[in-house]
Every structure is written in C-alpha cells, then in structure tokens.
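Removed: one protein chain of the complex. Kept in place: all other protein chains.
The block that comes next holds chain A.
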Amino acid sequence: MAGTAAAGALAPAQDDRTARLPGAWRLGLLRGAMEIRMFFRLREQVVFTFAFPIVFLFLFASIFHDDMANTGSTASQYYVASMIAAGIMSTSFQSLGISIAIERDDKVLRRLRGTPMPPAAYFLGKIWLVLATGLLETAALLVFGSTVYDVDLPSDANGWLTLGWIFVLGITGCALLGIAISSVPKSGKSATSVVVLPFLVLQFISGVYILIDTVPGWMLTVGAFFPLKWMCQGLRGVFLPDAAAALEPAGSWEYGRIALVLAAWCVGGLVLCLLTFRWKNRNDG
C-alpha cells in the first residue's frame, strides 16, 4: 500500500540514525536558553529570587553599621561578601533542589526521559540557568551595595578575577549539590523543607550571618566540608582589606585550599548526581 512505498523511500539506515542523535552540549545550550526563558516568564519568582540577598544585605548592613574592629573595614563590606555567597547558593542549591523535585512530581522528568535527550543535557541546562540568574543576582547586589552603602568594589583586575572563579566554581558545585538533594524528598511537596533546613544551617555555620571569628570551632569544622564556607571566605578576601585576614580561622584567605575544595565539589557533585539522580518518584514503581 501507499505506506510501504513511502516507507521504502524514507527509511533511514540504522547507523545513520545513530550518527544524527543531537549531542549533549548543544542540547544543553538549548535547554539552558529555554530554562532561562521560562524563569523570566514567572514574574513572582524573578522578583523574590533577586530580592532575597538584597533584603538581607539591607538588614545586616543597617543593624551592624559600625566599623568592624581591627580591620579598617565596615559591616556592609563584610556582608556584601556573605550575601553574594549566600545568593549564589540560593539561586543554585536551593532553587534547583526544590524545582527539580517539583518537576519530578509533575512528570516533566518522565517526559524528558521518554525522549532521546541525553541526561547530561538536562543538567547542563540547569547549570546555564543558575549561571545566568546567579550572575544577575550578584550584579544586583553589587549595584545595590555600592550605591546605597558605599561598598568598595574590587579595585584591580585581580580582585575581579578572584570573584569570577569563586563564582563559577561555587555556583557549579552548589548547583550539582542542589540537583543531588532534589532526589532526597519523597515528593515536590516536601522538597522545600528538605532543602531549606540544611541551607539555613550551613549559612549559620559558614559565617554568612555571624562574623566568622565568633562561630564556634566545631561548627566551622562541619561547615568546612561544604562549599559555602569557602565561597564566603574567598569573597571576604575580595571585599575586605588584607588586615581582615587575621579574623579568619587560618589567619589567611587560603585561596589554594578554596580552589581545591570548590573544584572537588564540582567533581564530587557530578558523580553524586550521576549515581543518585532519580527520574521518577520512589513510589512510582
């Protein structure tokens, strides 16, 4: 019949079909563009994502507006570093941890799994999304800090470079950690509680809210296992004068170790995602 003739003409060879499967990198870019578009179409989400660190910077800079003892620097200078780090973690770890759990519930992941899309393209798309939103959030914080609280921005290329690599390594590691934790909650409904509690705890023990030299030693030890403590520390190095390094537990900014820990989280986070990521809910047979 007609179908048979048409089929003969159109039938692709088996290996031809394999060769033409779109690659993970290109699909990752496409997914990233789509995720960003969807993100900005949700007004409410955009407003609250960007407002979060700015509101906290406002609160802390207003409460502790005194100069910091022995450092020749100000509280707003300290908290701008903290809030950039916390903002990076909230746009990556927190928002991915929650949104992916909801996507799993809403069968978005099942739909994707039913296509030949390589899983890496999904993860890459999420990383592009958080890079874009994290960058915008950081920029918003810097503009707000420098105009309202006279925060000094890095004065040389070196400072910006340090800010840059901490941002990229930190946000990638936290994003992978967020993708990994999204598999922990049983459903999208419980995702917020599961994700927010560890994030809040980490912020306290990593010296985001409380000055690092007043955080108990054992808390710092626990915090040192996670990326947030190191992001805060590296960013303080960018925004505080060198004298302030004396307040650090190690007495220095420890950039070598920061790079090592953050890079380790990027690799470890990726392995964790690949090993533990679930495309369907546990009760979904």
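Some points to look at:
Criterion: a contact is a pair of C-beta atoms (placed from the backbone, for glycine too) under 8 Å apart; a residue touches a chain by one contact, two chains touch by 3 or more; residues count from 1.
What we mean here is this: contacts and distances are computed from a predicted model.
The subunit not displayed here is recorded in UniProt as "ABC-type xenobiotic transporter", chosen from "ABC-type xenobiotic transporter", "NADH-quinone oxidoreductase subunit F", "Cbb3-type cytochrome c oxidase subunit I" or "Xanthine dehydrogenase family protein molybdopterin-binding subunit". The hidden chain makes contact, of the residues A:R110, A:R257 or A:R278, with A:R110.
One of A:R37, A:K189 or A:R282 touches the chain omitted from the figure, and that residue is A:R37.
Checked against the full complex, the one of A:P22, A:G164, A:P216 or A:P241 touching the unshown chain is A:P22.
Residues 1-4, 6-8, 10-12, 17-18, 20-22, 27, 30, 34, 37-38, 41-42, 106-108, 110-111, 113-118, 280, 285 of chain A touch the missing chain (whole complex, contact as defined above).
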